[in-house]
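One protein chain is absent from this view; the other protein chains keep their places.
Labels run A, B and C following the written order; every chain starts at residue 1.
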Amino acid sequence: MTEIYMDHAATTPVRPEVVEVMLPYFGTEFGNASSVYGWGRRAHQALDQARDTVAELLGAASNEIIFTSGGSEGANLAIKGVAWAYQTKGKHIITSAIEHHAVLDTALWLKKHGFEVTILPVDEEGFVSPAEVEKALRPDTILVSIMHANNEVGTIQPIAEIGAIVRKHGAFFHTDAVQTAGVLDLNVEELNVDLLSLSAHKFYGPKGVGTLYVRKGVRLDPLIHGGAQERRRRAGTENVAGIVGLAKAFELAREERVAENARLTKLRDRLIEGLQTIPSSKVNGSLSQRLPNNVNVCFQYIEGESMLLNLDLRGIAASSGSACTSGSLDPSHVLLAMGLTHEIAHGSLRLTLGRDNTESDVDFVLQEIPVIVERLRKMSPLYQG
Amino acid sequence: MTEIYMDHAATTPVRPEVVEVMLPYFGTEFGNASSVYGWGRRAHQALDQARDTVAELLGAASNEIIFTSGGSEGANLAIKGVAWAYQTKGKHIITSAIEHHAVLDTALWLKKHGFEVTILPVDEEGFVSPAEVEKALRPDTILVSIMHANNEVGTIQPIAEIGAIVRKHGAFFHTDAVQTAGVLDLNVEELNVDLLSLSAHKFYGPKGVGTLYVRKGVRLDPLIHGGAQERRRRAGTENVAGIVGLAKAFELAREERVAENARLTKLRDRLIEGLQTIPSSKVNGSLSQRLPNNVNVCFQYIEGESMLLNLDLRGIAASSGSACTSGSLDPSHVLLAMGLTHEIAHGSLRLTLGRDNTESDVDFVLQEIPVIVERLRKMSPLYQG
Amino acid sequence: MYSDKVMDHFTNPRNVGEIADADGIGEVGNARCGDIMKLWIKVDGDVITDIKFKTFGCGAAIATSSVITEMAIGKSVTEAEQITNQQVAEELHGLPAVKMHCSNLAAEALAAAIEDYRKKAAADSAS
Partner (left out) sequence: MYSDKVMDHFTNPRNVGEIADADGIGEVGNARCGDIMKLWIKVDGDVITDIKFKTFGCGAAIATSSVITEMAIGKSVTEAEQITNQQVAEELHGLPAVKMHCSNLAAEALAAAIEDYRKKAAADSAS
C-alpha cells in the first residue's frame, strides 16, 4: 500500500541535506560550545554561524536570537519571560481564543499567579480583529500574543497591523510563527513584532529545537535558569547538531519558498474544490488569507477520529484538530471559537500538504474521502440521508 | 598533533551505535508521536520503549519518566514545578552551595518570588552533611535538592542517607544526577529520591535531551505549558530521535559501567598521583567518594585559563571550573565553598576521563603539565620560586 | 493504539442498521462529547433475537457498539442487562485509557434499550 502523508502541520521529516550537516556535531565535532579549546571553539563557531543565518532570515540581529527546545518552550519563554520581567509595570496580557495551547495554557497559568488575561474572540473565518486588540489594550497591558497563522485552519492574521497598534500603546508583541516559519516571509521589522517563536520540525528540521526572537531592549526572565548560555536567557548545554540543522532547514525552506508555495497552493485548491462537492461539508478558515498547504473541512454527522482511522487504513495520514491535543476528547477549541457547534466541530478533518505530496496524492485522497464519509454517515444515528 | 580530550564532564561524543538508532527517526520514521496514523503510532512506540528502558535502568515505573531538553530543564522543572505546586503547603527550599547553577540560580529566582531558600555549606572535601540537612528541615520545607556528584570536583554525596532524612520530615527530595547517570548505579528506591534529573550528552548520547524522574504522587506545575505530551507535565512535540538516543546511550553505559569504571579509576589515580608530585599543588574533592573519571587540582601562583590555553596548544582539552560558566571571570563557586581562597581557586584544572582515553594519554598529559605549570609560574608575580 | 480486535470491529462492524419494528430502543451520549450510540433490539420470549446499532463517534465508540451486539444476541434480557462497560472493553482486548470513559457507552446503550423494552412490555400488558 502506498502511504500518503498529509499532516505536515503536525511535523515533517528531516531533509537529508539537513541530517548531513548535523552528523559531524554528533561525532568528531561534539564539543561543548562553552569550552575554550579547539572542540569547544569549533562548536561555538557553528552556533554563531547558525545564529547569523537565522537572524538574517528574520531581519534581526544575531544577539536577538535565542535557541530553544521548540515552539512550546519558545512561547512559554516569551510569555512567562516578559510577564515576570515586567510584572511591576503591569499585569495584563492579551491573547486570542484560537492560539495553540502553548500560548493559551501559559496565559492561563499566569492568571493563576496574579496576572489578568484577556482572550479575544475571532470571527467565523478565524480572524482576530485589530480593532478588538486596540480596545482591549490598557495602560497596564505588558504583552499581546497573537499567532501568525493558525495550525488547524490556516488563517493568517494581520500581524503587522496588530503589531503597529500594540507598539503605539507601549506593550510588547509576541507572535507564534511556528506554522509560518519557512512558509511566509518573516521579517520582524515588517511584522512589527518584539518576540517571535518558531520550531524546526515544522519546516523539515529536527524535533526538539526552536528559536525565539527577542527584540533588543526587551527584558526576559529566563524559563530555564543555570549556565550563561544564550546570553543568560536560556541555560543548558547547546544542542549544536539540532541548532545547525534548524538553520540549514530554515535556509533551504526560504530559498524554495516562493516556488513551493505556488505548487502547494494549487494542490490545496484542488483538494478544497474536490471536498466541497461532498454534501453537508464546510471548509473552515479563510479562503484568501490562508496557509498555502492547509485544508480543513467539517463533514456533518460524522466524527473526526473514525475518519482518520479509515484514512489510515487506506494509507492516508491526516489529522483532526491539533495533533498535540489528540489525547483529548474535546473538539477543537479553534473551531468552537469560530462559532461551530460541538457536533460539527467533532467532524473536522485537516489535511496539510508538503514537499512530498503530488497531484496524484491529491487525486487519491479525493477518491477515498467521499467513500469513507458515506460509509460513516450510513452508520451515524444523526444522518437522515 | 594528536588531540587528547579530557573534558568528559563537559560533554561527550555521541557513540556511533547511538547515532545509528537515532537516524531512522529523522527520516522514514519522522512521525509526530501524538498522531493516530501509522507514522505517529510507530513514533509513539519508540517513545514507549525508550521510556521503559530508562524507567527500568532507574528502578522506576514508566509513567514516572518525563523527557526534557537536558539537565538544566530537568532541574528547573523539578524545583520550580514542585515549588509552584506545593506553595500553599510551604515555601521553604533547601539546597547546597556547590550545586550546578541550574539548581542554584533556580532556587535564587524562586527566592525573588517569595520562597525561602537555605543554602547549606560543604566541608573542605565538598560533602554536604546529612546532619546539617536535618537541622535545616522545617515544617514548611517542601523540597530539598542536593546533587549526586559534583561536576567540578567529583565528590559523591551520601544521597540515600540524606533522602531518608528528608522523607522522614515529609519534604520531597530532588537530586541532580547529571554527572552520575551512566556512571553510578542509579536506583531511585535505594537512593530515596523523589525527583532525579539527568542529561544524555554526559553519557555519549545527544545534546538537548534529558530525563526527569518524578515519583508517583508528586505533583508538578509544568515549566513548559501547552500540549498533552508527557502526561501534561512537559509540553512540546517529542524529540523522538533524541529520546531514542538517550535510552540507547543510557543502556550501553550501564552495561559497560563496571568494567569501564575500573579502567577509569586506574587512569584517574595515575593522573592524580602524577600531578601531586608538582610542588604547591592540591587535589580538590574527596579521594574516596569520587567519580571514577574526575581529577581536579589547583596549582598555586598560576591562573586556570592560561593553563587551559597552554594545554590546548599541546592538543589537550581540559577545563577550569565548570564549562557552563567559563564566560564568567569568577573562580569556581564550588572551590570557594570548599574553603579555598580566590587566588588558589583561580588556578584550578579539571581533567575528566572518558571512553577514548588511554594510559598513554595520561602519560602525555603528565609529561606536559609540569612544563606548563613551571612556565606560567616563571611569569607569575606571586611565585617566589 | 487500538487492539487488533477493536480494529476488526471498527473495520467490519457487525449489525449496523436499524430495526423498524424494534421492541426496545436505547440512545446514550451526546454530540457535545463526540459520541452518540443508538441501539435497537428485538426480543422473543425473554431472549434478544436481533440487535442493530448506529453510532456517531470515534473508533472505540464504533467498535464497542459492534462488539456488544455480538455479546448480547441470544442472551436473555436479564443476562444482557448485566454486561458492563468493563466486560465490553475486555472483549475487545482492552481500550486506550483515554477512551475508557467517554467512548465506552455500549453497555449503557444496551441497558437503555432493555429498559425501553421493559417499559413498552409493561405498557402492552397493562393495556
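Here is the rule we use: contacts are C-beta pairs under 8 Å (C-beta built on N, C-alpha and C of every residue); 3 or more make two chains touch, one makes a residue touch a chain.
These numbers were taken from a predicted model, which means no experiment stands behind them.
Contact with the omitted chain, checked across A:M6, A:M22, A:V36 or A:L223, is made by A:V36. Touch with the hidden chain on the side of chain B covers residues 301-306, 309, 313, 327-329, 331, 341-343, 346, 378-382.
In this section, only the chains that are shown with their structure count from here on.
Chain A has the C-alpha centroid lying closest to the overall centroid of all protein C-alpha atoms shown. Centroids of chain B and chain C (each the mean of its C-alpha atoms) stand 56 Å apart. Those residues of chain A in touch with two or more other chains are numbered 305, 309, 327-328.
Those residues of chain C in touch with two or more other chains do not exist in this structure.
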